[in-house]
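Complex shown without one protein chain; remaining protein chains in place.
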Amino acid sequence: MTATPVRDRVTRVDAAVRASEPAGDYRRLTLVAPEIAVLATPGQFVALAIDGADSALLLRRSFSIHRVSADAGTVEIVVADAGPGTRWITRLRAGGEVSVVGPLGRGFTSPSAPRPCILVGGGYGSAPLFWLAESLRVQGCSTHLILGAATERRLFGARSGADSVDEMVVMTDDGSAGATGLVTQPLPELLTRTHAELVYACGPMGMLRAATEIAEAHGAQAQVAVEEAMACGVGVCMTCVLPITGDDGITRMSRSCLDGPVFTGTAVRWDVIADGRVAVPADCLGAPAVTP
Amino acid sequence: MTATPVRDRVTRVDAAVRASEPAGDYRRLTLVAPEIAVLATPGQFVALAIDGADSALLLRRSFSIHRVSADAGTVEIVVADAGPGTRWITRLRAGGEVSVVGPLGRGFTSPSAPRPCILVGGGYGSAPLFWLAESLRVQGCSTHLILGAATERRLFGARSGADSVDEMVVMTDDGSAGATGLVTQPLPELLTRTHAELVYACGPMGMLRAATEIAEAHGAQAQVAVEEAMACGVGVCMTCVLPITGDDGITRMSRSCLDGPVFTGTAVRWDVIADGRVAVPADCLGAPAVTP
Amino acid sequence: MTEDLTTVDLTTDLGGVTLPNPLMTASGCAANGKELHRFFDIAELGAFVTKSVKAEPQSGRGTPRMAETPSGMLNSIGLQGPGIEAFVTTDLPWLQSVGARVIVSIAGESSEEFARVAERLVAAPAFGAVAAIEVNISCPNVARRGLVYACDPESSATVLRLVREVVPRGIPLLAKVTPDVTDIVGIAEAALAGGADGLTMINTLLGIAIDIDRQRPHLFGTTGGLSGPAVRPVAVRAIWQTHAAMRAGRIPSAPIVGVGGVRSGRDALELTLAGASAIQVGTATFNDPLAPVRVLGELAGLVADRGARYADLVGAAHPI
Partner (left out) sequence: MTEDLTTVDLTTDLGGVTLPNPLMTASGCAANGKELHRFFDIAELGAFVTKSVKAEPQSGRGTPRMAETPSGMLNSIGLQGPGIEAFVTTDLPWLQSVGARVIVSIAGESSEEFARVAERLVAAPAFGAVAAIEVNISCPNVARRGLVYACDPESSATVLRLVREVVPRGIPLLAKVTPDVTDIVGIAEAALAGGADGLTMINTLLGIAIDIDRQRPHLFGTTGGLSGPAVRPVAVRAIWQTHAAMRAGRIPSAPIVGVGGVRSGRDALELTLAGASAIQVGTATFNDPLAPVRVLGELAGLVADRGARYADLVGAAHPI
């Protein structure tokens, strides 16, 4: 497979692995994919195939783009070993090859004018935030990053990340690095102090919901990057849906790979999301008369 | 998986790959498997798993043992890239690991007293013959090897093999090495000249049949190593059967992984074998009244 | 590949309609075209098969809607879609605008709903883009307590009959059947008797995955449809049995559109040799968004290697 012509800002490419470095519990991979590097914006993601035609794992795995270098033609991702697919990826080494589709989805939206922004990243969820912070900074925004994880080894970017932002706060559940507590804990104080109107959040669902609610309570808007199980990543299978309320007030089951992964926090129907399941709200467009 | 205790001269072991070297169109792999090396005899085989638990290729692939070194604890095999499974194996490199079950099957039987022996190997079928020749030589037999293949690149052992035997004849279909012709062509003359009573043959079915018939015509016995598609290699699935006539004159569908892969040539029911298919002879034990 | 593939004759006949090549998307595995058109020109395919559409908008089920399984996956989408009205005003005109030959997949909870959807489709201004209609009878019949239409010969025939009444003769109807039956040839026969011009086989197999950590079914909807390379031998068997029955004159002859586990040109040829006149690529598209055109190219190479026309290879593995 060779790279396909870019028809509409998305492509499939066989990427050489330039580097694979450990980063706490994660690995940071640098992939040579110039076609993707020139197109991507912060908050978009890529989908990697797991091995070749003889792999029993048929579906691609999705990863936020950590950063790109248009000059070097590289795309970086940060991968946690969470199962067989990510295990294969974390075992890739420089010189290996992997099929990559991207850039996918809608990324973060910048404020229309320079404003203070708060970024909240849980675990590897912080991966796309440094690149986002740098692009916000170029646009004249001040950037305040809260980095959190269960333990120090699950933090990503705690060492090098400070350079990308104006302020960085580190939190761990167990206090093994930074302050003890949840990543959303410093958020109210930070919102009050910075008068930020925008919160960018990436991490587990519970954290995204909390960030949305805290932002809302402070009159700010949250943009949340969700992580739904995706069979295709390109919008054709309808597995990755979430109930999202549109500007017209109507809730639809929307594809998080196409309309997301970044959604306005208040548009997400958190009320039907619990314990890894998402129900169809009764008022959703096309909802069955009686829920099955 | 670690090596299992040897209960009955067969074991499963995770073998490190010590070396993988090109040999014409093939690759010669050296596997560290001391438990197997001490047990094996010429004509036996090993069965290799293709990759780990996430491989879509579930069944093991079988390979004749080329030679063993009990001292080094190694087992060598010669592999042709014939499909997805063997492709994976030929891409293994030193430092890699592969699950090996062996030694499997019944190998070649030595003559009861020192005798001249003729060995006939087609393609990679020659792989087990050098080791066999060396062991025959230790028993005082003279050894005469005919090596054949379609082309030079498909010969195995044409360079180094001569040391293992008293006489070596090389044949290729296209004359790219040795004399032009089939591997069985020099057999009648050699049988007449050496007065050999035993022919050992390993290669494609057509060759095994021809070797059997020529040997029989010269009053010699052929031992042929067959290659039937095997799902398990260890005797539990009944996929690898061939119609074999026993000493009692009764033909049974016998497992080539357990009762073979080496059979007495005249015991094989060549009359029902053609074009990759084997029918059940009407006089076979338990044959259906009407063939389906 | 031995020769210029553009000279290979890949044309295939689908109950009176001739397609330039046999490759298609599979319903529900390609949405309604725009998404894949970013990767390749969907008009290059023999036909583009749309997601099954019902009369009204459908939210589909809750999530998780998918579980990966060895060499396959389970899905439980619940036919999420915009409804036929939005389909004919938005999706179909777009498909027409890019020059795609369209096979519209229709579904319903009652045989009347199928007919209603077909009627609305036929009345659409963009109906000219429609090459055939695929009638997805592998979906639950509410009147029979959710029993899938294609599990019952009579219900299958009824749906086809009602749809046939409202669809003009020149538009072939393909009945899409499920392999989860004791006698797939009997269902095929009933669908043909009802008015189908061809068959699409197979839909997914019913399956379940359990989340062993949460100790509950993995999918929100409990059961899902199994698809992907894992099921290919079942698809080949269904096509083989049905095509064999046609060759033997036990049921009327009709084109079979093969689907199930096709990932490569070799797989497409396998279904063809078993008796399929056209090939759909479904789940493999999730692995490779270019799979439908890639498989087309690979198939063209294999047909060329055999010095054959595609049509000559249909059912060629049958002894009689």
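Letters A, B and C name the chains as they come in the text, with residue numbers starting at 1 for each one.
Note that a contact is a pair of C-beta atoms (placed from the backbone, for glycine too) under 8 Å apart; a residue touches a chain by one contact, two chains touch by 3 or more.
Model, not experiment: these values are computed from the prediction.
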Absent chain's touching partners (shown only) are A, B, C
Looking at the whole complex, which of C:122, C:166, C:193 or C:208 touches the chain that is not displayed?
C:208
From the listed residues C:198, C:229 or C:282, report the one that touches the chain absent from this view.
C:229
For the chain that's not shown, point to the residue among B:15, B:75, B:253 or B:267 touching it.
B:253
Quickly run down the residues of subunit A that touch the omitted chain.
56
Quickly run down the residues of subunit B that touch the omitted chain.
1, 4, 7-12, 49, 53, 56-60, 99, 101, 228-229, 231-242, 252-253, 258, 272, 275-280, 284-288, 292
Tell me which stretches of subunit C touch the chain missing from the display.
67, 69-72, 74, 151, 180-182, 205-212, 215-217, 222-224, 226, 228-234, 236-237, 240, 261, 266, 269-270, 273-274, 302, 313, 316-317, 319
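One rule holds for everything that comes next: only the chains that are shown with their structure count from here on.
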For this structure, which two chains have more C-beta pairs in contact than any other pair?
A-C
Middle chain, criterion being Cα centroid separation
C
Expressed in whole Å, how far the mean CA point of subunit A lies from that of subunit C is 35
Distance between subunit B and subunit C based on Cα centroids, please, to the nearest Å.
46
Where the CA atoms of subunit A average out and where those of subunit B average out, how many Å apart are those spots?
55
Interface hub residues of subunit A, defined as touching at least two other chains:
53, 56-57
Among the residues of subunit C, which are close enough to touch at least two other chains?
70-71, 229
